[in-house]
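A single structure is presented below for examination.
Every protein chain of the complex appears in place save one, which is left out.
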């Protein structure tokens, strides 16, 4: 029986600044990527988010980002491999510390925003991330864009990896996410989203924005936690998947 | 043979803002309190500081503070017990994470600045700190002002504690640090500092600013890392202590 | 004909963190209190907010707060009179600078959050605020809680002041806002809000939470920009006021 994980980015509030529909999403997803306090999240939000994930039976992952609250981690920073390594280690430690006192297992690591996108294409940066994850805890699963340099680097460091696809984003023929500025880059109809997810799960491919069939292997599917419709999309797709006998469960599950 | 630990606050630089004389102090002290990124320190400084401590054979402790870079953690914040617990957990996790990848043992925890001073008098706050330390790692040693509520809370939670005295600060007759605004509150001559440290080590007491003998038990002595003269004071006192057959070693040492 | 100003706190977003229903509120209010970048707001949000106020014909005021993004300016800070003066001056300058390049007149100043509440009771702090406003531009109108120390200090420094009442908050018999922790402190029904506003405008008084009639003079009424219902409340009350022949216009209007 085919197995698939559904993940979302959560815990992105900061002090009085409220972000996302965490409470609802937690009821649908199987893995939560928890912001670590650098691009979003704070020590209170992190603790509450991990507690909620625990009570909902959702697996917890660290979602480290660039130190850029103002830019929400979406701006590119040039950093040396050593700085990337330090950046990841600190944030992993912080999240793992909260998991420890809450008696929650840390399942995975998924870089956020610009860090994720840069590491998808830049092997050196990807390798620094993978090395930090490996040195911190070699049992952690590294989430990366399907077919990306991050996935490759994770494998090279001996990590378990989960290839990630996006339910509601169109792809270029090279297998990258089509930039948001391109028309049709964001899938908004449930039909389109459903079609893409089923094609990925059943056939290991999807159709690119310019009409080519591209290979797209995925063990985990992302729904964006800061969008209005993430919850409704995720809930619908989860039902569809289960109807098609896909076992929707956390990627680290046995 | 009497044993004493010498500690200092290190790793307090932030980006391009340089603080302290860490390189020199590391050659003299036996325990380093490493800022965790909230009142000072950043993920690069933390990594470098822990590496240096390792190479110098200095024990590493977490030095968590209020989330207040602008105020350097010296301003008082009112926080609920739950928030204090979250605050400590996050920072402990971050430092412990860096220690883990550097293969360094985390020895102790010493709250910083206003958090330290508030916890010295406020049992509820002290208790939240102690509970966070215990839940995170019950083998960590809690550093607190000698005879303070923090020491009491640490013992109540079953933690090992190290009572701390200040080499160069005068005390009130109640056993608190004399406020810096009082004349004579900061000891500047090596003779005074030497006399106070020897009295604490040999007799378990010192003389308060108003001339009373007060009990002052200490397993660790602090020299301020951000003062110009910390290194010279610490080096001199270390020699004096060794001359008096005091074994200067990290508090967690066997 | 009676005249009344309706104000709200706007421009409280920060980077990707979206706050408030500014677009709608701008269509109803007559004065906007624009966050200055310390407790909320950023240089882009400020520029956009002032532009929108200009195009909607809404008067612009500075809404300075404590330097506390994480706490949204709601936490108390102890600051010397000199620091309060510096705090206000910087933020006034920044907002006035943006007004200048947008060719918009700066009408008023209303302290935010804890700064507002502390200055309502602490004459020394209120006086520092008033002196900074006076030195920066003595034509600015100072908004303060009706009957507060801030109003008194403003008058003492020769400033025009606007006494402020809250449409949806109950008062204590001493004339302060009833703390949110008290039952009934927040008025949620349009009937209650309408009754309170009309009583203030027509009779210069309201009924306190414990049933006493208290004097409450107001030239401006506040609706909270970060609440969900601010827009609907403000729109309704504006209609009610106009129906009762109250001239709803900016406080600085001739």
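Labels A, B and C are assigned to the chains in the order they are written; within every chain, residues are numbered from 1.
Assume a contact is a pair of C-beta atoms (placed from the backbone, for glycine too) under 8 Å apart; a residue touches a chain by one contact, two chains touch by 3 or more.
Please read these numbers as outputs of a predicted model, since none were measured by experiment.
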Residue in contact with the excluded chain [from C:26, C:94 or C:162]: C:94
Where the unshown chain meets chain B, residue by residue: 14-17, 19, 42, 69-72, 74
For chain C, the residues touching the chain missing from this view: 37, 42-44, 46-47, 67, 83, 85-87, 89-98, 100-101, 132, 135-136
Residues of chain A in contact with the chain not shown: 67, 70, 75-78
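The working rule: only the chains that are shown with their structure count from here on.
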Angle (degrees, nearest 5) of the CA superposition of chain A onto chain B: 180
Leading chain pair when contacts are tallied as C-beta pairs: A-B
Chain A and chain B: spacing of chain centres that average the CA atoms, whole Å: 39
Inter-centroid spacing, chain C versus chain B (mean Cα positions, whole Å): 44
Shared-contact residues (touching 2 or more other chains) in chain B: 67
